[in-house]
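One chain of protein is taken out of this complex; the other chains stay put.
As written, the chains take the letters A and B, and residue 1 is the first residue of each chain.
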Amino acid sequence: MMRCLRLALLTMLLVLGVQTNAFAMTFEETPYFSDLVKAGKIDPVARRVPQQPRIIDLAKIGREPGVHGGKLRMLMGSKKDVRMMVYYGYSRLVGYDLNYKLQPDILASYEVEDGRIFTLHLRPGHRWSDGAPLTAEDFRFAFEDVMLNKKLARGGLPNSMLVNGKGPKFTVIDELTVRYEWDAPNPQFLPALAAPLPLYLTYPSTYMKQFHADFIGKQAAEALAKERKYKHWRAMFIRLGRQNRPENPDLPTLEPWFNTIAPPSEQFVFKRNPYFHRVDSNGRQLPYIDTVEMNISSPNLIPAKTGAGESDLQGRYVSFEDYTFLKQSEKRQGYNVLLWKSAVGSKVAIRPNLNFKDDAWRAVMQDARFRQALSLGIDRHEINMVTFFGLGQEVADSPLMQSPLFDEEYASAWASHDPVLANRLLDQVGLTKRDDDGTRLLPDGRRAELIIETAGESTVETDVLQLITDHWQALGLKVFTRATQRDIFRSRLKAGNTMMSVWSGLDNAIPQPSMSPEELAPSNDSQTQWPQWGLYGMTDGKSGTEPDLASARRLLSMWQEWQQSRDDETRERIWNDMLKLYTSEVFSIGTVNSTLQPIVVSKKLHNVPKEEVYSFQPGSYFGVFMVDTFWFQDGLGSD
Amino acid sequence: MKMTSPLPPPGKEMGHYVSEAPFDVMSIEKISPEQEKIYLAPQWKLMWWKFRQHRIAVWCGVFLAILYATIFISEFLAPYNIQTRNVDHIYSPPQQVHLFHEGEFVGPFVYRQQYKLNMETLKREYTKDTSKVDKIRFFCTGDTYHWWGLVEMETHLFCPANGGELFLLGTDRLGRDMFSRIMGGARISLTIGLLGVMVSFVLGIVIGGMAGYYGGWVDMVVQRMIEVLQSLPSIPLWLALAAIMPVTWSPLVVYFGITVILGLLDWTGLARAVRSKLFSLREEDYVMAAQLMGAKPSRIISLHLVPGFMSHLIATATIAIPTMILGETALSFLGLGLRPPITSWGVLLIEAQNINVVALYPWLMLPVVPVVLVILAFNFLGDGLRDAADPYK
Partner (left out) sequence: MLRYIAWRITVMVPTLLMISALVFTIIELPPGDYFESYVAELQAQGENVDLKAIEALKVQYGFDKPPVERYFHWVWGMLHGDFGYSFEYELPVTDVVGDRLWLTMLVSFVTIIFTWLVAFPIGIYSATHQYSWGDYGLTFVGLLGLATPNFLLALVFLYLANLWFGTSIGHLMDAQYFNEPMSWAKAKSIMEHLIIPVIIIGTAGTAGMIRRIRANLLDELQKQYVITARAKGLHPFKALMKYPLRMSMNFFISDIGSILPAIISGAEITAIVLSLETTGPLLIRALQAQDMYLAGSFLMFLAGLSVIGVLISDFALALLDPRIRLQGAHTK
């Protein structure tokens, strides 16, 4: 009997012990705060981190535990790039791990019931960067006083929170637990929380309530707004509370670093968050690096400045063209140039506009054989050799090999170089008559002259188009390229004035089944291959036009099916069906993917992966790789 | 003959005396044949002599004349077409032309290049293979081209040896020969200045002429117009005008549009000069004479006034051309104006506008040389013309 009791007690202690190993852990004070702690101005580290911090076991993921200290310098091209720190910091309620699987980050844990009931558990003792506690009240404030407030959120709830047009039922279970409940499954909810630009479910309510008319009264709010030079209290609230763009130095955050300089400025300095919730297995509170200095400069100067050693971590604004120059300057300056893979479906992709105003052309382009022929006519090998030194993959616009959804069938769909078959297909479409110089004629007698529009921002695009012009000449199609400005480019597309356009391929080229396949369906009016159908899908049929093509309608319905899926097997099946249809229909003509992205890293900076995939979706650039775990040798930056 | 008779009484006519003796006009003061040449020379001859004094201006004039002449046969003069790519010779540096191979005179030739990709820096490295001699052929067949878009021809002044390549000024990132591209780009860059200046010329003379001749409220309106246009920075105007050019226009039409835009914004200086000159000239007697004879204002302006300072106008116009050429490059920089695949010196320079070129492939900046030379040439020419413009000084 006593034996059983003792065993039970022991087991209980063990379990408790495992659960509270955090208490058993000895923390090492961050040198940056040691003076403040001694002066009593700030709590010691053991009380600053949550009672159950997120412990990052660096050795387990093949990295070295580090030391505190140092200043990370970065170069950016516009003052709007302060939002990069939200991508790099990547502190999310639920985030992606290194294998792009969902895991709780800020949340201690979460449960999903039936794909539609989400219960979120917070970490006890977790505080915002200003010391105020993170509680369910912050979630309630965000949901009821901000998202549902007609004056602040004019567009209503974001799409990821709507199922069949209805929002969730929100309940506060206790101070550390909240629940969101829908009538039908919402597979978009968790990926939206993990996205680089996340869905924000929480606001620092203590700070934000002082700017909210419902809490301080409308007159006080308007007076405050006037004092701070805003037109209304609403503008003030939105501006000051913008978590995805940390321009307000006073706004509390849960990210590893917070901004200390308000715009306009040529330099933004981010300092470490004393209450950050992650620690390493040695008891050091993350992040390792003390400050991040972001210097704004003209984008065309950034490769030159990087080559002069002015950046410690640089992935933006340097491209593959700059690799040789950067590599040669490596020895002179103290950095290494790594080569990561760029994760887009295709570096350069051409999309025929299936909503083009011209009837004759629209009919031709909507014929799948035409698009397939165009794809077969491209000599991807030449493009690969000329532009990418042969280091890319000559495939269709499809997921990369690193994705579980990769399949040889999708990658090679209509991606070989077969001008003979291409010419035959074009004949079958009905473009049999030719002009004197060999250019094909449309059924109504006009010359088959393709006008491809680009936003004119990339020399790589220009070069590839130059090569493709010659390739399609052999098919009897004359190509003209027009370069415009980005906004004109987009407005022309929406108006149906563009015949074909050039952009990069799939944005998310390493998708998991849990991620939304919206790119493969008409889901957004910024999709250049079908802006009007995309508008239709985006607004649930309220605007735009219904897709004419059965295949596009099928993709739309499959996407809607995914939005109601309950489990990952269903989602995987839907993904595969959609990929098969999308690539066989060649709605986007891809050229080369898996191209290389140079990443410049200071020689003293550790834990930056040597070879990885560089993506916005879903990798959040460096975010998924945890910039807070990067550390400087001896805690000293490159100064 | 002395005047010995006394003065007539008041109110009476004066005596009138004319000698009947023969008189040679030139006997009082003889002028030598050389002097005769000068004093009896027409205005343009005087201008030419004054112009010749400015030696550099003369050389520049000759240089520009040759350059403009080459526009007609630029495809013939270049060894390749401007679009011919050679993917095996991307970013190849300029090849040196040799005359002697291993001590023997062989004639102009280049050594063949070996290509190797440095896998560490991903840099294309080219080394000379001194065993393979590629003699340059003259009056040979090379790439086909359409002369002025009409006649299909194949002859070039000089081409690479069969099986070899000839890159006098290196190649760019698609393996296109820079020498051929610079020659091809000349066509657009040189003519854009001329057309633009013609537009501003016409506008300047017409508007400035009216203001100068009529004065009064016409002058006031024109002056305000000039003031308005001159007080706006040119770049925003360019931006706005270039942004409204429809995307679907063919490159040629875009080109004309750009010249018109450049010309539209440049006439104010010329108009001002015309106006001030007219102010001073219209008080001249010959103008009054023409008016008394019943000439219409337009005739007076065009036939009498303008030729008087046409030379000055030409000089001013000559100096305005470089501004147009630079304006075209500036527009290309801002992403307006001419873009690839149109080839002009401005477009070539924009493609060279990055650190990789400056540090690794500096030969891609060579189009700056003809730009500088042409602008200098026009400036010196204009100086010379202006110095010569007023030979009666």
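Here is the rule we use: a contact is a pair of C-beta atoms (placed from the backbone, for glycine too) under 8 Å apart; a residue touches a chain by one contact, two chains touch by 3 or more.
Here the structure is a predicted model, which is why all the values come from computation and not from measurement.
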Kindly state which of the options B:Trp48, B:Tyr68, B:Trp147 or B:Tyr214 is in contact with the chain not pictured.
-> B:Tyr214
Out of A:Pro104, A:Pro133 or A:Pro158, the sole contact with the unshown chain comes from A:Pro158
Give the residue, chosen from B:Pro9, B:Gly149, B:Pro236 or B:Gly294, that touches the chain omitted from the document.
-> B:Pro236
With the missing chain put back, which residues of chain A would touch it? List them for me.
-> 73, 79, 153-156, 158-159, 196-197, 229, 231-232, 235, 239, 261, 263-267, 269, 293, 295, 297-298, 300-301, 304-305, 308, 310, 485-491, 507, 524, 526, 616-617
Against the chain that's been left off, what residues of chain B make contact? List them.
-> 53-56, 213-216, 219-220, 224, 227-228, 230-233, 235-237, 239-241, 243-244, 279, 282, 291, 322, 326, 329-330, 333-334, 349, 352-355, 358-359, 365, 368, 371-372, 375-376, 379-380, 383, 386, 393
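We adopt the following convention: only the chains that are shown with their structure count from here on.
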Quick one: report the Å distance separating chain A from chain B, using the average Cα coordinate of each chain.
-> 52
Under the touch definition given earlier, write down the residues of chain B that touch chain A in their complex.
-> 83, 85, 87, 90, 117, 120-123, 173-175, 243, 247-248, 250, 335, 339-341, 351, 353-356, 358-360
Contacts from chain A onto chain B in the complex sit at residues 300-301, 303-304, 307, 321-325, 327-328, 382, 385-386, 389, 451, 453, 456, 459, 462-463, 466-467, 469, 480-485, 488, 492
